[in-house]
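One protein chain is absent from this view; the other protein chains keep their places.
Letters are used for the chains, namely A, B, C, D and E, taken in the order the chains are written, and counting of residues starts over at 1 for each.
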Amino acid sequence: MPFVHIEMVEGRTVEQKRELAKRVTEAVSEIAGVPAERVHVIFQDMKKEDYASGGTLVLDK
Amino acid sequence: MPFVHIEMVEGRTVEQKRELAKRVTEAVSEIAGVPAERVHVIFQDMKKEDYASGGTLVLDK
Amino acid sequence: MPFVHIEMVEGRTVEQKRELAKRVTEAVSEIAGVPAERVHVIFQDMKKEDYASGGTLVLDK
Amino acid sequence: MPFVHIEMVEGRTVEQKRELAKRVTEAVSEIAGVPAERVHVIFQDMKKEDYASGGTLVLDK
Amino acid sequence: MPFVHIEMVEGRTVEQKRELAKRVTEAVSEIAGVPAERVHVIFQDMKKEDYASGGTLVLDK
Partner (left out) sequence: MPFVHIEMVEGRTVEQKRELAKRVTEAVSEIAGVPAERVHVIFQDMKKEDYASGGTLVLDK
């Protein structure tokens, strides 16, 4: 603990996820006062047909 | 906000998701009193080997 | 199955949740082709200090 | 209800998931006092590039 | 990792959660082949007005 779930539309590279995991872990560790190795970051990619805002699929925008 | 996550066994078509996103957004916007463009709907498909009810995988039913 | 999680900032009444559960269940049952009694709807209220958009807590907006 | 979501790094076999669904359902049914057929278990596999602990992707460990 | 989220209608005692955490951790550790100390179990209680099945709040059943 802490557990951080990050949902994004698919398309980010492994390098972006590498950098995001590092930066988010640093922020959570520093501010929440928890050792970095106890911070878990989980990425959940969403397909464009699986995410809608305003009632319209991103696929159709 | 609001965020709506809908988990279903895989197999629904894009057209079904299109219609679901529309209808669910309308209901949430109208009843919760939030502009439709601020309603987010996320579909999470489950493989048949990833969902069990009664202790049995849907795959095995 | 299906499971529908609806996250909203706290403040909606039980009556609004009653109506939302009904309307969302109808939509999911009809469009996804699943009997209504197998549709589960879960509301998750967020306190104003627990939700931020644009980097600012709703509490501070 | 109850709903049990189990997130694991991908790689477990269907047989492991079959056994896990059975054992977890038994424990929840027995201890929470709910009929087994009302216990839902959902597996969510994480790719190695989608999970980081200590700021490092499992992919890079 | 693994992470286990267990959603139940509120009302289970701390003792039930203690026993559930133990039994579920044992099952996951044994079957998924992961040391017990790396298994995380999170309980999420649902109020009766926050969970509906068949379009009806548990509160109203």
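One rule holds in what follows: contacts are C-beta pairs under 8 Å (C-beta built on N, C-alpha and C of every residue); 3 or more make two chains touch, one makes a residue touch a chain.
Keep in mind it's a predicted model, so treat the numbers as computed, not measured.
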item	value
Displayed chains contacting the withheld chain	A, B, C, E
Hidden partner interface residues of chain A, rising order	1-9, 12, 16, 19-20, 23-24, 27-28, 31-32, 46, 51, 53, 58
Chain B residues touching the omitted chain (full complex)	1, 3, 40, 42
Footprint left on chain E by the chain that the document does not show	14, 17-18, 21-22, 25-26, 29, 36-45
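The rule is short, and it goes like this: only the chains that are shown with their structure count from here on.
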item	value
Intersection of the contact lists for chain D and chain E	A, C
Centroid spacing, where centroids are CA-atom means, of chain A and chain C in whole angstrom	22
Residue numbers of chain A (touch at least two other chains)	40, 42
Chain-chain contacts as defined at top	A-B, A-D, A-E, B-C, B-D, C-D, C-E, D-E
